[in-house]
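As you look at this complex, bear in mind that one protein chain is not there, while each of the others sits in place.
A and B label the chains in the order they appear, each numbered from 1.
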Amino acid sequence: MDSALILQARNLTKRYGANIIFQDISLDVQKGETIVIIGPSGTGKSTLLRCLNLLTHVDSGQIFLEGEEITAPGINEDRVRQQIGMVFQNFLLFNHLTALDNVMLGLTKVRKLPKPQAHEKAMHELARVGLADRAGHYPGQLSGGQQQRVAIARALAMDPKVMLFDEPTSALDPELIGEVLGVMAQLARENMTMLVVTHEMGFAREVADRIVFMEKGHIVEQGAPDDLFERPQHARTREFLWKITELYGKKEKK
Amino acid sequence: MSAFIELFLRFLPDLLSGAAMTLLLTAEGLAAGFVLGLLAALGRTYGSKVWHALATAYIELFRGTPLLMQIFLLYYGLPGFGITLSREWAAFLALGLNSGAYQAEYLRGSILAIGEGQMIAGRAIGLSRWKTIWHIILPQALRLAIPAWANEPVSLLKSTAVVFLIAVPELMAKAKAIAAKTYDPIGAYLAAAVLYLVMVYLLDAFMKWMERKSLIPGLETK
Partner (left out) sequence: MLTDFFLYIAQGTAVTIGVTLVALPFGLAVGLLLALLYNYGGRWVSRAAGLYSLLMRGVPPVVLLFILYFILSGRLINLSPFWAGSLSLGLVSSAYQMEILRGALAAVGAGQMTAARAIGLTRLQAIRFVILPQAIRLAIPPWSNEASIVLKDSSLVYALGVPEILRRAQQLSATTGQPFLAFGAAALIYFALVFLTNRALDSLAERTKLPTQPV
């Protein structure tokens, strides 16, 4: 079991001034696992993802990627970020580049692949998210769902060991959510290691190996989807699940 | 009217050589100003403390004082420090420094408008800070700056007219010489005005054409 441990967070704490974003968070991620983090807005889920990717720095605690401490001083953060892919709520595609060039940029500038290889790899990743035919389009010419799929392809192109998804569908119109979740479910089936922050409970139940419920900067409880949804241990979890099913329809209520 | 046309045609070769000098000064000042402006804009957005402070002081000082004053300071003031500039060099330097301060503000505005999100996305795929600025922020910021920046060439061209006060032989200086020769200052300066109008409108049309060429597909409505 230990050999399959890919990402390990130990007692992470993050504050902004006197404001504690999260405190003493520990989390083990196994290779190939899909973890969905749920919880009310403003409970530090997104910040946690950003800290795992070193886009923001924790105030205390340690993060290990395949046993190497990436929070150690002097670590090459750019190299770490290549290995941890991230998908953002608002896509953050490079607006001046076509879909293809968005995916190719990291390959040519970070991984220094020659153009033909980068092109081939980028086309492969675009095909993976079903957008090979949109390669020449600029972000402004794509729908939100398509933009997000390009963003996923851009992250995948770096062959990351872990993919982080920060509310990847919350900026999308309802009819476009499905195509993005479809791509993510496909990735999970291909055994990509994924950490997903989302409010899509249907996706969480069907795709996740483990659900983590976070509130007010703490992990309240975690477990297999069926356990957590059917037999939540904490009153706060029950309350949250009840509220969110009210909000997102009755589908999950049994 | 016919007297004006006669004057205009009689001195046209002279006026045109002055106009050529005007265009040269504009091009040189614009290029020098772009380099200075970019450095100052980067200083104010992503620079270290010292770089930021220097850039701020430069921009504020050159935007906060008249161009003519800057020209005099360089042309008459610098020899006291052992630096003697020719008229042309003083004009070029002053125009470049002055334009740079304005270009810095256009560029700074568009760099800020690109926003933190693009920086985060660049860092997320493993690009370093300066690589993200170079490959992601600047290509977008420069294009975004074009509509506002497109006013600068015309504005600088009009600014060059003051350098006749240190006797650089550009269009306005030629007009002044013609005024002295013909005792018809209004006619002489009107003749210069006509050529300035032509240059300004051609340059303006060219900038509008550039603006259309530089659009990023799909982004124009945002």
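For this structure, a couple of remarks:
By our rule, a contact is a pair of C-beta atoms (placed from the backbone, for glycine too) under 8 Å apart; a residue touches a chain by one contact, two chains touch by 3 or more.
Small disclaimer: the values here were computed from a predicted structure and weren't measured.
Within the full complex, the chain left out of the display contacts the shown chains B. Residue B:72 is the one among B:72, B:89 or B:134 that touches the chain not shown.
Checked against the full complex, the one of B:30, B:93, B:124 or B:175 touching the unshown chain is B:175. Contacts to the hidden chain, counted on chain B, fall at residues 60-61, 63-70, 72-73, 76-81, 157-162, 165, 172, 175, 185-186, 189-190, 192-193, 196-197, 200-201.
Keep in mind that, in the parts below, only the chains that are shown with their structure count from here on.
Work out the mean CA point of chain A and of chain B, and you get 46 Å between them. Interface residues of chain B, counted against chain A in their complex, comprise 117-118, 120-128, 131, 135-136, 139-140, 143, 216-222.
Within the complex formed with chain B, the residues of chain A that make contact are 53, 55, 78-79, 81-82, 85-86, 88, 90, 92-97, 105-106, 109-110, 137-142, 151, 154-155, 158.
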